[in-house]
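For this depiction, one protein chain was excluded, whereas all remaining protein chains were kept in their positions.
We just call them A, B and C in the order they show up, numbering each chain from 1.
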Amino acid sequence: MLTYTADEMMTVTAARSLRDGMTCFVGIGLPSEAANLARATHAPNLVLIYESGTIGSKPGQVPLSIGDGILAETADSVVSVPEIFNYWLQPGRIDIGFLGAAQLDRYANINTTVIGPSYDQPAVRLPGAGGAPEIAAACREVAVVLRQSPRTFAERLDFVTSVGYGDGAGSRSRLGLAGGGPRLVITDLGVLRPDQQTCELVLTGIYAGVSVAQVRESTGWELRVSAELTEIPPPTEAELTALRGLVAAASQAASRSPASTSRVGGLPPAASSRLGASPSPAASTAPLASPAAGVGE
Amino acid sequence: MLTYTADEMMTVTAARSLRDGMTCFVGIGLPSEAANLARATHAPNLVLIYESGTIGSKPGQVPLSIGDGILAETADSVVSVPEIFNYWLQPGRIDIGFLGAAQLDRYANINTTVIGPSYDQPAVRLPGAGGAPEIAAACREVAVVLRQSPRTFAERLDFVTSVGYGDGAGSRSRLGLAGGGPRLVITDLGVLRPDQQTCELVLTGIYAGVSVAQVRESTGWELRVSAELTEIPPPTEAELTALRGLVAAASQAASRSPASTSRVGGLPPAASSRLGASPSPAASTAPLASPAAGVGE
Amino acid sequence: MAQIVTLAEAISAAIHDGDTVAMEGFTHLIPHAAGHEVIRQRRRDLTLIRMTPDIIYDQLIGAGCARKLIFSWAGNPGVGSLHRFRDAVQNSWPRPLELEEHSHAGMANRFAAGASGLPFGVLRGYRGTSLPAHTAGVADIVCPFTGETLTAVSALRPDVAVIHAQRADKQGNVQYWGISGVQKEAVLASSRSVVTVEEIVDSLDPRPGAVVLPWWAVGYVAVVPGGAHPSYALGYSVRDNDFYLAWDAISRERQRFADWLDEHVYGRCVQVGQTTGEC
Partner (left out) sequence: MAQIVTLAEAISAAIHDGDTVAMEGFTHLIPHAAGHEVIRQRRRDLTLIRMTPDIIYDQLIGAGCARKLIFSWAGNPGVGSLHRFRDAVQNSWPRPLELEEHSHAGMANRFAAGASGLPFGVLRGYRGTSLPAHTAGVADIVCPFTGETLTAVSALRPDVAVIHAQRADKQGNVQYWGISGVQKEAVLASSRSVVTVEEIVDSLDPRPGAVVLPWWAVGYVAVVPGGAHPSYALGYSVRDNDFYLAWDAISRERQRFADWLDEHVYGRCVQVGQTTGEC
């Protein structure tokens, strides 16, 4: 029997949501892992677009950051940052935007800016907007990947960084947001989709071994559950092998020690890299305090 | 004794107005000839910028058009047309704009659009604006090169395509035009400069063998003549040799017959090219009818 | 989503009577062959957009394809006037030609706004000129931060963009280099696009100065070697300057122009991967 982590299940599920031939505007972290997994498995013609200006990147590993050289070297085209936002993202020509989040509400609005009590005196300062607000506004559809907990799935956001469905049905058109909005939210427990009338997120899929009660407990609001709740199939061996291969390749790339390390305030290379699937120290102890889960670089 | 044409005298005089190390936004035709002559003689570090997006072009001949391949192949940088206008011209970072004109008034306003009686029913339809309005608006200074006659030096323009000094002193600042405006006008008879108070063009230089009366007769308004009118020295042998060499090189380049000539509606190459210094049939018979004298490609 | 087809198929599928069509190429890579195919297919009532209408638009206008011209500089570059354009403007022959006339900077920003999905672009321009009084799509706009008045120009959103490029690969990724003009903006601003290319290659190796339009942002791709003639494709052909000079005489008289059109456009067809032949 295959063993796998909840994060692997999440990434595999996220990857499955991408169809071959789609154009995908990719946030870093979990979204990038999932998008690269999709390209390595069922969606070889998935077009990866990063906010660093790389269009059609074909990395053989999960990139270390959205500015990884491999993204430029394997791209069909590399454009400037103003161009990627103005000519490529803004007009709505990208099929799907793939975002992370620190906090999310029932209408799939996203906070990656501050956790209370106030903007000027935050308890936790998060990285901020990055490309997310316009990705959320402009793409034909959006998928959000984040770990689920009562703190990340919040009754009320302290700051709306990126708009999902605003106050509910009709908000997006009132705000003039041309893209379709979040089509699904993938967590480490299951999958949520917006109700077609109200736009409120509804639990529609759940992983093997996860109970609905567990998901409710991990949600900061009264969670709605679909009458047709389905169990999502576990990762296949092919999916797991591909994902682990991509992550291992990234770790190898990360541990290549640059010749210049000792020159300008650098450190000797660590014995092993902690990048990739392994969570950063910050992320493992206090998820909300870690911008690694947010969108951006 | 050297013999030379009035056009050669005009081009040499125009070239002399360019200082080494300047950045020059170059219109095609006479301005391009003059700018390339300057670069070939006293201003080897003159930076030529064409509206086709070529920055720092170093052609060894007068380009056939502003889109001549030699401009891209010898450029420091080739940028898109939106970029050349927005990032390079508009902010006022170019020292001098070098323009042609079909018609000019006493405040050095330029018409390259229509000759009367009305815009909708023109007697002569000219090529239009091209890059000239924004070149005239934005460059730190502007020079205009055109042949002088009562029709080209008009009391009133039928259409203001590009603004010189508008209605006179103060117009440019009222219109928010950040560039300095026309510093001099070079014709086939002499040179005019704006009066420092009124901004009206004043004849300040005259070529050998040209009389003030002749210049007055070639001007459609009551021409002011400077108290310190000077005679402009004739071309030196070096200047003439360089100019004729540039023009001959252009003719040679033009008569290279492309292999594809007979393929898609082409014609057999003519025995000799008429491009370069020789006027086109249209230009020689009816200057106003010829957009070759105007700005643009 | 790129489809590799014949030029005739591309024009037939992409361009319909009454469409707004931008054929771009700033003195380089001008899509002449595609323009000829539009004439051959006798499209009518087109609104033609082009920063620098030159010989190919003189031909389209003279052939009666155009109802309206949106442009910033109309001439035979380095030579003189466009006689068919002038005959249309001054004498309404072969039909009246409505004009919408801008500056290069204005047109470039209109294309860029279209490519960006914005309804307008902003520039410093037009102020003090006669242009705003005689053309649509120009308005004052006030900076909400400084109070300064600038100029807004309306976005261009053509139905179809037509360009010529050096190469495409088999997937339909398009690559061109040299003077790159406003072609990227024209394609991205348009609902559909037709790209003629010198050749189709297995894969596009990187080139200095190259622009790549990805297959999913491109419409129809047709192989037409020499398709820019008498313009040129850097690395493939040189400008046929003699033709530009000769055009002055060909186009000056209506009959001679009509004869030229019969012989060189109506009397020819273009087949994929081949040079032009009689048909």
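FYI, contacts are C-beta pairs under 8 Å (C-beta built on N, C-alpha and C of every residue); 3 or more make two chains touch, one makes a residue touch a chain.
Since we're looking at a predicted model, the values are computed, not measured.
Visitor: Name every displayed chain that the left-out chain is in contact with.
Guide: Result for the missing chain's touching partners among shown chains: A, B, C.
Visitor: Using the touch definition up top, pick the residue from B:P44, B:P91 or B:G209 that touches the left-out chain.
Guide: With B:P44, B:P91 or B:G209 as choices, the missing chain is touched by B:P91.
Visitor: Looking at A:P133, A:G180 or A:G245, which residue reaches the missing chain?
Guide: A:P133
Visitor: Have a look at C:G18, C:P96 or C:P119 and name the one touching the chain we're not showing.
Guide: In the complete complex, the chain left out is touched by residue C:P119.
Visitor: Any idea which of A:L2, A:V81 or A:A238 touches the chain not displayed?
Guide: Of all options in A:L2, A:V81 or A:A238, contact with the hidden chain holds for A:V81.
Visitor: Specify the residue from the set A:Q103, A:T161 or A:T187 that touches the hidden chain.
Guide: A:T161
Visitor: Spell out, residue by residue, where the missing chain touches chain B.
Guide: 21, 23, 47, 55-56, 76-77, 86-87, 90-93, 138, 178
Visitor: For chain C, enumerate the residues touching the unshown chain of the complex.
Guide: Touch with the absent chain occurs at residues 117-124, 137, 139-141, 143-146, 148, 150, 152, 154, 206-210.
Visitor: If the hidden chain were put back, which residues of chain A would touch it?
Guide: Per the touch rule, chain A residues meeting the hidden chain are 28-29, 51-54, 64-69, 71-73, 78, 80-82, 85-86, 89-90, 113, 119, 122-125, 127-134, 137-138, 159-163, 166, 171, 175-178, 253-261, 263-270, 273-275, 280-283, 289-292, 294, 296-297.
The working rule: only the chains that are shown with their structure count from here on.
Visitor: Return the chain label for which the distance between chain Cα mean and whole-protein Cα mean is smallest.
Guide: Closest chain centre to the overall C-alpha centroid: C.
Visitor: On a C-alpha centroid basis, what's the spacing between chain B and chain C, in Å?
Guide: Chain centroid spacing, chain B to chain C, equals 26 Å.
Visitor: Need the CA-centroid distance for the pair chain A / chain B, whole Å please.
Guide: 56
Visitor: How many Å are there between the centre of chain A and the centre of chain C, using C-alpha atoms for each centre?
Guide: The mean C-alpha positions of chain A and chain C differ by 41 Å.
Visitor: I need the residues of chain B touching at least two other chains; which ones are they?
Guide: Expected reply: no residues.
Visitor: Provide the list of chain C residues touching at least two other chains, using ranges where the numbers run on.
Guide: 112, 184-185
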